[in-house]
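Following this message is one structure expressed as structure tokens.
Every protein chain except one is present and positioned as in the full complex.
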Amino acid sequence: MRPSRRLVGVVAAIGLAAITLAACSSNNSSSSTTSSGGSTTGSVRTGGTLTMGLDENLAGFNINTSAASEYVLQEILDQVWPQPFIVNAALKPVLNTQLITSATSGGSPQAVTYVINPKAVWQDGTPITADDFIYNWQAQSGNSTYTDIGGATYDAASSSGYNQIATVTGSNPTGGAACDPGSAADRNVGLCPNGRTVTVKYTTPFADWQSLFGNLVPAHIARTVGWNTGFAGPAQTISGSWYEIQSYTANQSVVLVRNPSYWGTPGKLDKIVFQFFSDDTQEVPALQNNEVQLINPATVNTAITQSAAQVPNTTKVTVPGLEFEHLDFNEADPYLAKLPVRQAIAYGTNRQEIISHTVGEVASGIVPLGNRMFVASQPQYVNDGSQYDTVNPSKAESLLSGLGFKKASDGYFQPNYGPQSGQDLTFTIQSTSGNSTRAQTEQLFQAQMKAIGIKINIQNYDANTFFGTNLPNGTYQIAEFAWVSTPFPSGNQSIYCSYTSSSCGQNWLHYANPAEDKLLAAGSSATSASQETTDFNQADKLLWNDMATLPLYQKPQYFAWSNKYGNVIPNASTTGVPWNANLWGLKAS
Amino acid sequence: MTETSDLSPRQQRLRRVSTSEVGMHTLPEAVPPAGSDDEARYGMAGDARGQLATVARRFIHSPMAVIGLCIFFGLAVAAILTEMFWTYSYTSITNTLNAPPSLAHPMGTNSIGGDVFAQAMHGTLQDIEIALVVAVLATFIGATVGAIAGFYRGGTDTALMRFVDLILVIPVLAILIVLAHIVAKQASNWLWLAIIIGAVSWTYVARLVRADFLSLRERDFVEASRALGASNRRIIVRHMLPNALGPIIVNATITVALSIVLESTLSYIGLGIQPPNVSLGLLVDQGQDSATTEWWLFVFPVVILVVLILSIFFIGDGLREALDPKKNRVRA
Amino acid sequence: MTDATMTVDHLVVDFSTGDGTVRAVRGISFSLAPQEVLGIVGESGSGKSVTALATMGLLAKNATVTGSITYAGREILGLKEKQLAKIRGIGIAMIFQDPMTSLNPVYTVGWQIAEAVQAHQDVDKNEAMAKAVALLQLVGIPNAERRVQDYPHEFSGGMRQRVVIAIAMANNPAVILADEPTTALDVTVQAQVLDSLKTALAETKASLLLITHDLGVIAGLADRVLVMYAGRPVEIGTVDQIFYRPAMPYTHGLLGSLPRLDSQGAERLRQIPGAPPSMVGEMKGCPFAPRCPMRADICDEQEPNLAPVDSQPLDSPADGSGSAGSALDEIDDAGHVAACHFAGDVARLPVASMFPDTSADHEGVAP
Partner (left out) sequence: MLAYILRRLVISIFVLFLATILVFLLVAESGDPLALLRANPKIPHRVILARENLLHLNDPLYERYWIWFSHAIHGDFGNTVAGQAVRPQLVSHLLVTLRMVILATLISIVLALAVGVYAALRQGKVADHVATVTNFLFLAAPVFVVGLLLKEFVAIPINEHLNRIVFYTNGEQSPTLSGSFFSRLPDYAAHTALPTITLILVSYSSWAIYQRASILETLDSDHVRLARSKGISPRRVLMRHVFRNALIPVTTVIALDFAAILGGALITEIVFGWQGLGIWFLNGVNGLDINITLAYLLVTATFVILFNLLADIIYAFLDPRIRYD
């Protein structure tokens, strides 16, 4: 069975996923900004219900807690909690102008000013104010002076970015009213909590400031029920956006209906239902049965696409996603520590063959990925590893020979030093068990390495052991898993900066290069988007030179939906397809 | 039931061959008479060779058992031959992707060009290997524990049977899932899988042998051996065990079938055999989404799996009937 | 005998088993006159019980029965279960061998007797239960009123057998078949059960087909005796004929294994060596031949048929056996038949003198 396939995917993205989930996803502001994401599919009428299949259950509604931070919850909250920026289908963050009329960044030290729409209110009528920004910053700052109700430590899925904020203050309360004094209990004394303009001052520059304050938690509720565990259901999870949660049946469904308090353009559909599937492969039969009308299964394989192809009157779309598979080389290994060995593996890996035998069967146009910071569908993408685009076994063999390794009669190279001296050069590749695409990739890799004289063993572990133990402890040689790229590349810093630094917690590679550290730091604190892109692309080039990891391909995302509905536009980011659900509707016939 | 010792009135009457989980299968056995012909019950005592011939003759006269035997050995031999001589191995990767059955690939190919025939045959072999290890392991542990409990009774019996009860109150599959999870951390080796399945499969044999021993130890020939000064060990091994051999053999056969069920179920839920190794359960899991499209990925493994298990049940049933003297009893 | 209550004619019973066809009964004919007690003796497996069960139509499904069985002049072999039910219990009743298993463990004894009563008598439950109490008293169960409420497992073996007898006599049957009624019981209670059986016969005026391997029981109850061996009757005669002029070596053997109160001196018990033949497949020659001290070549070739016994001395006076002298001379051979090529010779031999008196061959003890 496969519960948690998606979880595996999300988990694979650990650090980045957390950032993505906690911060980057937001909803598009209005109908006009759908330009590059795809065309609107014609006019839709008001009313109707759409049921979408989701493949995980929920563990609470506060997505900003580590306990509940899941992709599926983001898909629900896209339409429920206020999102200052929404990542559109072109993977660019776009300001949600119905909520924030303007957001500007500048100055040194960096300061960001948000102007909240004066009409913006929570479902219960409480205005959305600076207090909500103050509270959300405090809760996710990782600072121990701020505590949840009962003195509990705030459970924050990520404090990244928030921990660089010095202050959050309000100003300009509605209608020129005076600032509230704030209260000590609420820790907002003197911060003008009722202000409708919010100023966020950073201690150090944070290039991806747009990723913060997504999924804004209602402060007035959170202070009563508690951040950590208070958001257990619809009663607490009040809406500050297009739709409110009408009902939640654990493990079953979440039903959204229009938020009557919404101040902007209301959503088209009367009702959006999210139905949970314990096994995402069951979503196609459910689509076929018209139990759901929109699916986005985590598992994408021929079986799914072919059976979905038999469902009439549906649109099926495969989109390259932000998640990319890669090979991770542990340089603590005496052989993988040698650059020529890593390069030989990279030259011997026929990425094109891997693609055509796996994801290429379900999605066309997937190419070997040439960048770790940006995927091919992002505008910032540059192919930095073009010399590895085509497989080059002779080059691989000459690199190994160059090290003094001798090819034995069984066709495998034998090292002249270390523990495998005089034996066949052997590596174990590991990944998460229960993922057939990864298993197939490993098998193909095994065959390809055999061709250049490297013996590969395959050994997979459950996700908990693989991500929780083997990777962090460095108990692996070659690992195959996915990172999730985001529109906000700063998340990559902790993966590729020198492992000797404690802040580089996801560098399990034992990779260290001071030049790389410098580029990553510059990129993360860049004040302009173009500078950020340049720095990170340079950092990536260096990683290709050092052959730290070998990116394989972008994982395709698969969407299928009933043709009765219009304005459904796939979005490969972790915002998910409901990024513009407020525009979904039954086609006006 | 949780308290085996109190089951005796039932156990006297019941002699189920198996209790399993996954399939939740109980292969029942005819209820033996309440009489006292235990010793002759499975006809293994006494003139061993003659009895063996009788058992063999009866077995051969049961068409289902013979069919089962032929299928089982047919599959096993086919799997071995395929492993040795077939063009492709189960790890082979060809450039023929998702091809329906053809002469080159009798069961088609999968999405990376693997030959399904080679995989199905390797899976069959893998399943049989695991099942045989499980059967040997479970029978050995079960017979030992059951013999000791039934022979010594008292505190030893109570302690051992309470332990057996542990496994009776929880679904076997649940225990296996917990164990498989731990084992998966060590290594995804099929031998480990066999060991954990064996670790939960021996309790039925233990109960069976214990019940037999409880009645056997009251029998004259045991008393006689004891009077002659034979050691406990000798009495257990030389005198009592041979008398309990019939049900043990039948049960071992059923254990083979049940461990294939358990293994394939574990593989189906992702806790059993891991790729690139294959088992039939894993192939079914991988092929289930293709059931209506690339049907060959699903249908062949399913059919082989069911036929394999079925054949062993038939063998077990045939053995049980052949070893059952009531079968040929004529009322006179 | 047209006035016979029941006749059995050329009855053959085969069982098909995994080991082949077992020829359990290979042709048996006899008739039962009103109130007559016919004993059938033989070793285990000789076909005695099968004969009785065939008569009741109670054989297992794998049995093939041919021949003829008539009751009250009507052919009952091949009747449907429903029609048989009208005869069973009221026409022919049966007492089974093992009282430990022949009662249904889940019903009270009273219930089971009452069920038998109600099967053929139009009485209500209370009346049936009252009848059950009366029957239990008749067969000698103390405290019958209370004990009808007890379950079989609360009774001893002897008591249970009396309950079975009570069931058998519940409807005053014309014939009672008693299949080894005392075999499974302790010697001490056998006599009591036999008393109950006699009471039952006296009450019901039924004929009795008494199947046993216990010649003592036969001697006490039977009018005539039929000796079976390997599925066939090998000797039929009155009790006196069988006991004093056995004309078949096998009968000699049986008698030799029986302690006789009328014998004088310290005669040793004698054994029949060997074991009965397998009943699977065809037989050639006399089935007793392998164990027979008088075996001749003809015995291996030809199975002897039942033939009248001529036991008159070839030349008088008979030698050696003068001890029983005058009594023996009074026995005539009317109706005495035996299946032995040397029946006449055998009948002239002193009883039970044919077999060696060693008791070593423990294995071969019959039955």
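For the reader, a short list of remarks on this structure follows.
Note that the chains are named A, B and C in the order they appear, and that numbering of residues resets to 1 at the start of each chain.
Everything below uses one rule, namely that contacts are C-beta pairs under 8 Å (C-beta built on N, C-alpha and C of every residue); 3 or more make two chains touch, one makes a residue touch a chain.
As the structure is a computational prediction, the values presented were derived from the model and not from experiment.
Interchain touches from the omitted chain, evaluated on the whole complex, reach A, B, C. Considering C:10, C:74, C:125 or C:153, the position touching the chain not shown turns out to be C:153 (whole complex). Within the complete assembly, A:160 is the residue of A:79, A:160, A:343 or A:574 that touches the hidden chain.
Of the listed residues B:160, B:305 or B:319, the one in contact with the hidden chain in the full complex is B:305.
From the options A:333, A:442, A:462 or A:480, the residue with contact to the chain not on display is A:462. Summarising the interface, chain C meets the missing chain with residues 53, 56, 58, 60-61, 81-82, 85-90, 93-94, 96, 98, 101-107, 115-116, 119-120, 151, 153, 164, 167-168, 170-171. On the side of chain A, touch with the chain left out of the figure occurs at residues 1, 3-4, 11, 14-15, 18-19, 22, 49, 51, 57, 59-60, 66-68, 142, 144, 152-160, 163, 228-229, 232, 249-253, 255, 271, 273-279, 282-283, 285-286, 288-291, 462-465, 467-469, 471-472, 494, 503-506.
By the touch definition given at the top, chain B reaches the unshown chain through residues 1-3, 6-7, 9-10, 13-14, 16, 19-33, 162-163, 165-166, 168-175, 177-179, 181-182, 185, 257, 261, 264-265, 268-269, 281, 284, 288, 291-292, 298, 302, 305-306, 309-310, 313-314, 317.
The rule we apply is simple: only the chains that are shown with their structure count from here on.
Chain B and chain C have CA centres that are 48 Å apart.
Chain C has its Cα centroid 92 Å from the Cα centroid of chain A. For chain C, residues touching at least two other chains: there are none.
Residues 91, 93, 97-98, 111-114, 181, 184-185, 187-188, 268-270, 274-276, 285-290, 292-294, 297 of chain B touch chain A in their complex. Across the complex, chain B is touched by residues 1-2, 281, 284, 299, 301-304, 306-307, 310, 357-358, 361, 433-434, 436, 439-440, 442-444, 446-447, 458-462, 465 of chain A.
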